[in-house]
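The following block contains the structure, expressed as structure tokens.
The complex appears here without one of its protein chains, the remainder shown in place.
Should a chain be cited, it is by its letter among A, B and C, assigned in written order, with residues numbered from 1 in that chain.
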Amino acid sequence: MQIGMVGLGKMGLNLVKNMIRNGNEVVAYDLNADAIAEAEAAGAQAATTLQELVAKLDAPRTVWVMVPAGAPTDSTIEELTNLLSSGDYLIDGGNSYYKDSLRHAEMCEAKGINFFDCGTSGGQSGALEDGNFMIGGTSAEAFEHLKPLFEGIAEKDGYLYTGKPGSGHYMKMVHNGIEYGMMEAIGEGFEVLEKSPFDYDNEAVAKVWSHGSVIRGWLMELAEEAFAQDDNLDNISGKMFSSGEGKWTLEEALDQQTSTPVIAAALLNRYRSMEEDTFTGKVVSALRHGFGGHAMDMKK
Amino acid sequence: MQIGMVGLGKMGLNLVKNMIRNGNEVVAYDLNADAIAEAEAAGAQAATTLQELVAKLDAPRTVWVMVPAGAPTDSTIEELTNLLSSGDYLIDGGNSYYKDSLRHAEMCEAKGINFFDCGTSGGQSGALEDGNFMIGGTSAEAFEHLKPLFEGIAEKDGYLYTGKPGSGHYMKMVHNGIEYGMMEAIGEGFEVLEKSPFDYDNEAVAKVWSHGSVIRGWLMELAEEAFAQDDNLDNISGKMFSSGEGKWTLEEALDQQTSTPVIAAALLNRYRSMEEDTFTGKVVSALRHGFGGHAMDMKK
Amino acid sequence: MQIGMVGLGKMGLNLVKNMIRNGNEVVAYDLNADAIAEAEAAGAQAATTLQELVAKLDAPRTVWVMVPAGAPTDSTIEELTNLLSSGDYLIDGGNSYYKDSLRHAEMCEAKGINFFDCGTSGGQSGALEDGNFMIGGTSAEAFEHLKPLFEGIAEKDGYLYTGKPGSGHYMKMVHNGIEYGMMEAIGEGFEVLEKSPFDYDNEAVAKVWSHGSVIRGWLMELAEEAFAQDDNLDNISGKMFSSGEGKWTLEEALDQQTSTPVIAAALLNRYRSMEEDTFTGKVVSALRHGFGGHAMDMKK
Partner (left out) sequence: MQIGMVGLGKMGLNLVKNMIRNGNEVVAYDLNADAIAEAEAAGAQAATTLQELVAKLDAPRTVWVMVPAGAPTDSTIEELTNLLSSGDYLIDGGNSYYKDSLRHAEMCEAKGINFFDCGTSGGQSGALEDGNFMIGGTSAEAFEHLKPLFEGIAEKDGYLYTGKPGSGHYMKMVHNGIEYGMMEAIGEGFEVLEKSPFDYDNEAVAKVWSHGSVIRGWLMELAEEAFAQDDNLDNISGKMFSSGEGKWTLEEALDQQTSTPVIAAALLNRYRSMEEDTFTGKVVSALRHGFGGHAMDMKK
């Protein structure tokens, strides 16, 4: 089928290639001309404005938005709701907060545009070859129109229509919350091994755990690859950046009054990693000194 | 090769079948006559005492102990060190605490017996078909003798000689610590979905997450199977039993002064699940009532 | 001085008594006529509408709002901003979310009304005798006018002008976050004692810890009182209700990317206490069964 792709970052461009390889026709747009050129090189048709992109698509049109969550997605979707027509399809494949998607869905519904919030997992390699997609939106019937697209670009059994608008991004949010917990668990395990009285070869450990163990999975395979390049990860620091979905998952849990201690601990440990030192620690240290005369670590 | 198997529980018996299918000869012993009969039916030779088992093996003998960790393993290994001879091989494939294995290794070393502490992962299906083994012990040279055995019963690339005695069970302990964290993360994620404003089909969620997502792996596949049988898990309670290795991992972390908040939270949440109610909660509730007159939940 | 008190619940009524005992004149209003009658009995003048309350005060008026946070406080303050005049004083002594207070401050500022967000601690006994107040608002100069009021109703050194509008309720929010952590720590300690091999008398423990120990403080004194009434707290359940400020503190920490593991754990443990059982636990139990054949606790 024919898809208009808006946003040609690393994920968007890989999706374009994936779509084309699977027999789709893509009209590609980005603010960055080089990215458009790359998409053209991959076989896409170029569009230099959203108007042009929409104009180059036959009705009913399908537009896939793959731009950063928040303001960029907001303004892109707003503009597209003005350009698209009733019966068209608008897919937000980015990492939008599900409450934003609820809003976007309403905006589209008002115009008769079919809106789908599509959480995308599988990383860059998944985008390129066999992605993973959880898609909420207008209706199961409307989703039938998009099935051939996902059937092609997804890993076998790797996509799901999740129900009402918002449910796709919500499920992707929770997916990432789980991911935070799993990654931290793996990291902690390797740290215990690192400080053990034994002398483990991290790459070999990750490799054997990737073959037949209970904790095998893609993350362990990625650990093997990472250790293959730098067995003690000497070249990087332990700063753990985060891009919002772990936080959203915890906030959602708080709103539900659901106890999620592992997701919370994983998220807070990321925040901790961004700090050289903490005021919490200073206060505790000062209190210990206050009652027990215990030594404090003085700044030079 | 020829192996003496001591302990024919669900793991031991599956290993016997796995070994025989891979061309090994097994002499099998258990306290339970029915289990011995099952092993015989699977092609093993029966032994009704440890003495008989040892007598039926040609030197250098290889004996695999697969009995519950703690006292049963202790006494079995003690007895075997008296029956085996210098140059023989003794494998503890159970879930022994690594400090016990250090002790067992010393006992064996004193007699010239090669000792290997073998952590076994992959569950019952792994034991039966393609197991996962992390094996510490006497020396890499001595391990060469056992390689053909593991090459057969393990998943391809699914075994590793981990180094000095104790390092195999230590690595298995940490494997389980990671497992605790990952399982709890997955559980929390499904609980957030369960309480969400959307209506997810848990089996479908676990299935799509098993195909191409970042969090794919065996645990997610097992979740799919569990939900396939009972989509809301209505038939079971949320009591999370534990068998020691998560606790050992945390205790080890404490001894190392390693911060492992996710493994700790996962373990403590298992303990919490075994309680109907907590004294902690009563105290907090009574304190809130004390200063603010807040309502308490009275026992009828 | 003369104060109009809006809201005569347990905290409001105690404050009225405290104010009167300290030589202030109070005009009291509540939706509930009985509460007004109680205030009258305590020496206050009654008002049956907000209009009447405002009319009975001399300019510059001081009105203290002590109604539930959220919608009730919102509508009360909205109505009062219409009734009060430039130069009047409006104090929100409730547990409002500080972002609501920022909004209220703006509304007041637009009318020239001095707004103060006053976090109130010390519980019911504090309200009655020697309260604790953290007060943000319009300006330090404007606060001078209110000082005599707080000097009287507060414990000595028990009030503070905290700065800009919002800072009073923000500080009260954090106070409660700390309180959550402290209470949970105390509860956990008593639970460990409860399950110890020893036979402690909880009341005696709390009493001795209240006299000279490092962890002495009001919460420990309240624990002593609670145990004096019911040494094993047999009459109450461990359900730990919460009224929002712990959650706000954690949400604020998340927005700041501050790692607050103890406040998070205390809050999540409250949520956990409200559940009989968890879906998390069911999933973990099902996964354990899936790979290891471990027993699950079946629902009858």
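Before moving on, here are some points about what is shown:
What we mean here is this: a contact is a pair of C-beta atoms (placed from the backbone, for glycine too) under 8 Å apart; a residue touches a chain by one contact, two chains touch by 3 or more.
Computed from a predicted structure; not experimentally measured.
Within the whole complex, the absent chain has one touching residue among A:Ala105, A:Met240 or A:Ile263, and that is A:Met240. Considering the whole complex, the residue from A:Ala33, A:Ala59 or A:Ala286 that touches the absent chain is A:Ala286.
Here one chain is not drawn; of C:Ser121, C:Thr138 or C:Ser242, the residue touching it is C:Ser121. Of the residues in chain A, those that touch the hidden partner chain are 10, 122-125, 183-184, 186-188, 190-191, 194-195, 218-219, 222-223, 225-226, 230, 233-241, 243, 261, 265, 269-270, 272-273, 277-299. Residue positions on chain C in contact with the hidden chain: 121-123, 126, 130-132, 134, 136, 154-160, 162-164, 166-167, 170-171, 174-175, 177-182, 184-186, 188-189, 191-193, 195-200, 204-205, 207-220, 249, 252-253, 256, 258-266, 268-269, in rising order.
Taking the complete complex into account, residues 214, 247, 250-251, 254, 257-261, 264-265, 267-269, 271-272, 274-275, 278, 280, 291 of chain B touch the chain not shown.
Rule of thumb we're sticking to: only the chains that are shown with their structure count from here on.
When every chain is reduced to the mean of its C-alpha atoms, the one closest to the centre of the whole protein set is A. Note: centroid distance chain A to chain B, computed from Cα atoms, is 33 Å.
Between chain B and chain C, the centres computed from C-alpha atoms are 48 Å apart. Under the contact definition stated at the top, the residues of chain A that touch 2 or more other chains are 214, 258-261, 264-265, 268-269.
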